[in-house]
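This is the structure I want to talk about, given as structure tokens.
A single protein chain has been omitted; all remaining protein chains appear in their positions.
Order of writing sets the chain letters: A, B and C. Residues in each chain are counted from 1.
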Amino acid sequence: MARVVVDVTLKPEILDPQGRAVQGALGRLGLAGVTSVRQGKQFVIELEGTLDADRRASLDELAATLLSNPVIEDFTLTVEDAG
Amino acid sequence: MARVVVDVTLKPEILDPQGRAVQGALGRLGLAGVTSVRQGKQFVIELEGTLDADRRASLDELAATLLSNPVIEDFTLTVEDAG
Amino acid sequence: MAHHIDLVSEAEVTPDAAQPFAELGLKPDEYQRIREILERRPTSAELAMYSVMWSEHCSYKSSKVHLRSFGDKKPDTDVLLVGIGENAGVVDVGDGWAVTFKIESHNHPSYVEPYQGAATGIGGIVRDILSMGARPMAVMDPLRFGDPDHPDTRRVLTGVVSGIGGYGNCLGLPNIGGEVVFDPSYQGNPLVNALCVGAMRHEDIHLANATGVGNLVVLYGARTGGDGIGGVSVLASETFDEGGPAKRPSVQVGDPFMEKLLIECTLEVLHAGLVEGIQDLGGAGISCATSELASNGEGGMHVELDRVPLRDSSLTPEEILMSESQERMCAVVVPENIDAFLEICEKWDVTATVIGEVTDTGRLIITWHGEVIVDVPPRTVAHEGPVYNRPMQRPDWLDTLAANDPLVLPRPTDAQQVRDTWWVMAGSPNLASKVWVTSQYDRYVLGNTVLAQPEDSGMIRIDEESGLGVAISTDCNGRIAKLNPYIGAQHALAEAYRNVATTGATPLAVTNCLNFGSPEDPEVMWQFAQAVEGLADACLQLGIPVTGGNVSFYNQTGDVAIHPTPVVGVLGVIDDVQRRTPMSWKPGDSILLLGETRDDLAGSEWAHEVHRHLGGQPPTVDLEAERSLGRLLVWAGRDGVLSAAHDVSDGGLAQTLTDMAIRTGLGASVSIPDGADPFMLLWSETTARVVVSVDREHLAAFLAMCAEHGQMVTPLGRVASDATEPALVVERVYGGTVTLPLGELRAVSEATFPRLVR
Partner (left out) sequence: MTARIGVVTFPGSLDDGDAGRAVRIAGAESVSLWHGDADLKGVDAVVLPGGFSYGDYLRCGAIARFAPVMSVLIEAAREGMPVLGICNGFQILCESHLLPGALTRNDSLHFVCRDQRLRIESPSTAWTSQYVHGQEIVIPLKNGEGGYVADERTLDELEGDGRVVARYLEINPNGSRRNIAGICNEAGNVVGLMPHPEHAVEELTGPSTDGLGFFASVLSLLVSAGSV
């Protein structure tokens, strides 16, 4: 079994209202000095069998198109276990 | 400047409709053998100054109450840089 | 190396410095005019301001000469409290209430990033309404997408719908209607038009002007980021070293929660009497707000640009001036009131900053850390931009199109074929149930929604005591406008007018969103001019003024333009919303068709869906017939004579009956009258027709009213007396009977959207 983690983050120049809301709340709840909060998504994907080059390539492709929106997001793909 | 990452994931027994939808889409788009997808949230928090014990404690507390809901979610807190 | 700041003092001594005006979209003669106005070269900040304010989007330079028709042909009416030229027109609806409404487009951004594009489209139009002093009450969303089966359509459709819902739902504005139309002509240019309507007491009307020397200019709302400043980066790129400025966002992200705070905060400062003038920040951001406020008011303003709170500290002054960051407003406040103003902002957790003051210098002066970077007469920026009389050319292909008459298309000739056609039409994307879309929108919030989709118009209650309300419908058939843009615009108006009257409201005023291809194409320009003339003439004839609107040009891919799409919104007023006419018929009602049916299949949904055909002569728009029909519907509605009414438009009578039956789950039995051709009666799209249902008690009275109005009436049949095994039964169809079980009809209608987005 293989296990891959895809982290998707908003591009730094894109406004992140979610992160800002959290930043505001952290401040109100007594944590001073928070300069930035950015909220991202994480996908933990498990596959049966091994992660061969073909599947890896199609995962890369899908991370760039399905899991993230290249217009506003960046992603990193980490293979935790190639199976 | 300190930098902390909080990963929030749904508890394994809680249904994850978003993860399921992604799993279905991955299959339809030609990636066979995906056995599970779970979608989580990631908060990247930057603080000015250093992360002393007090601030660390209040971050732990806020991660457990504000950033995650213990009824349905687990979290991990990683200090990437204590400043 | 820091960004080089181009000062006015420097511009005076370096007249020959090269400036990237062309890259900013200015023509050489436009650049020359700026130099003449200023009697020197502009600074780069001034160049940024002029270029964005003189853009097509902000200056209406190609459309202005034509839009004047709306004023020149304005009907003689006293309902207009504020006319064209302000953020939105304001209409008197009686009892001291005023209503403001307007449509805007957010087409291109919604193609690039459908969710955010559509979301920020709602945000923008809501701020326009707010800036008139009104509480936003509801939104609507006329939408156009490409071919339903094209692989990209799903992306745009799902993103746009969730963006509109995501933003509008979070603001707490009910969505009371809109349109969803598919046509391949919109494939690379979907249309996302957004309408907002708001209400206020007459005395609460506010305008965008900066009066009172010494009054303070306050910027409040979101911080300013590098949104929507793609163009101006040419000014920055030359002056940064290799590290360069931080990357600028390609997409604006909406923050509906911030907008909700902005609404509450703005209404509170307005009602507390703390605001002299107010302006929303939309396209062209601070450039637009400051130059418009100044030129509508005392004529002078001094702004300290370095005070603007930033989201991205690397922004240059030029970029700050042009940023289109969302969720910001600008107010003019008397100094004595500033503390109270800031206190209310703080209550709502809204950042507010005094950035300048009103002066009597007649100049808009903007400084950056004490040094002057802009010194211009504000009118020249805001109102005296270039005006073009662009060449126009009637397209040759129009004749070919007109000659391609739908008469040649094979039509159903027996009951079985009529039945088959019925199923195809009921499930066609343009006629199918829009519940997949509308169930993603909150239509209940605020508790004043009297009618919403699928009714003919959205209706909201304005005054809980008296029941005073307004109804709005937006419409346009782009295929008809393609066949004849003059008639197409009138057709759109007639349909919206009829929809409003059908629900029992008296049509009062008009807004529009004119979506066209490139104005630099003489054929498009001709289409545009024709549409404007058609609309202006029709508004004059119907006696309802255009109160405002929006022009969206350049909706084209390569040199192929979209169908001309003049979306028209009509607002009507109803004294007591209790007396509205819904579209749900009642058991045992008589079903009557009002109006005459002719062979009008050019541009029809049937020709499009069944034959992918577009050609022929569009239906005649008979405005007198619409007016008289409308009056009858309003009177009959007010007298409580009608059980239900629903207009006949896309998909003809067959679709009207389908809609009414599905709405209530009650079947009906109708029969094709003597002398009528079943196919034509069912699918022709002749205008000025409405189906009504009337109970036994009121039938005689209604028929008498029709006679009085000279209204042609055709009895069609009767609504079933109960809902057991409901079906639409159509008799005398080429000698046969067509039976359509409602369960199946509904299933076919509701299956389409889930299939499209799968």
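The rule we apply is simple: a contact is a pair of C-beta atoms (placed from the backbone, for glycine too) under 8 Å apart; a residue touches a chain by one contact, two chains touch by 3 or more.
Nothing here was measured: the structure is a model prediction, and the numbers come from that model.
Peer 1: As a test of the contact rule: which chains in view would the missing one touch?
Peer 2: A, B, C
Peer 1: Would you mind spotting which of C:82, C:513 or C:577 touches the chain that isn't drawn?
Peer 2: Checking the options C:82, C:513 or C:577, the one contacting the hidden chain is C:577.
Peer 1: One chain is left out of this view; which of C:442, C:475 or C:521 touches it in the full complex?
Peer 2: C:442
Peer 1: Out of C:166, C:569, C:595 or C:717, which residue would touch the omitted chain in the full complex?
Peer 2: Candidates C:166, C:569, C:595 or C:717; residue touching the omitted chain: C:166.
Peer 1: Which positions on subunit B touch the chain that was left off?
Peer 2: Counting over the whole complex, subunit B touches the hidden chain at residues 13-15, 17-18, 21, 66-67, 69, 71-72.
Peer 1: Which subunit C residues touch the hidden chain?
Peer 2: 162, 165-166, 169-172, 255-258, 260-261, 264, 347-349, 438-450, 461, 464, 577-578
Peer 1: Need a quick check: the contact residues on subunit A for the chain that isn't drawn.
Peer 2: Interface with the chain not displayed, on the subunit A side: 17-18, 21-22, 25, 28-29, 39.
Heads up, the rule we're going with is that only the chains that are shown with their structure count from here on.
Peer 1: What whole-number Å value describes the gap between the mean CA coordinates of subunit B and subunit C?
Peer 2: 41
Peer 1: Distance between subunit A and subunit C based on Cα centroids, please, to the nearest Å.
Peer 2: 36
Peer 1: CA centre of subunit A versus CA centre of subunit B: separation in Å?
Peer 2: Here the centre of subunit B sits 10 Å away from the centre of subunit A.
Peer 1: Out of subunit A, which residues touch more than one other chain, so two or more?
Peer 2: none
Peer 1: Would you mind listing the residues of subunit C that make contact with two or more other chains?
Peer 2: none
Peer 1: Given the complex with subunit A, which residues does subunit B contribute to the contact?
Peer 2: Going by the criterion above, the answer is residues 1, 7, 9, 19, 22, 25-26, 29-31, 33-49, 55, 58-59, 62, 66-67.
Peer 1: Can you check the complex and tell me which residues of subunit A touch subunit C?
Peer 2: 11-17, 20-21, 24, 69, 71-72
Peer 1: Please name which positions on subunit C make contact with subunit A in the complex.
Peer 2: 112-113, 116, 225-227, 246-255, 257-258, 311-312, 325, 349
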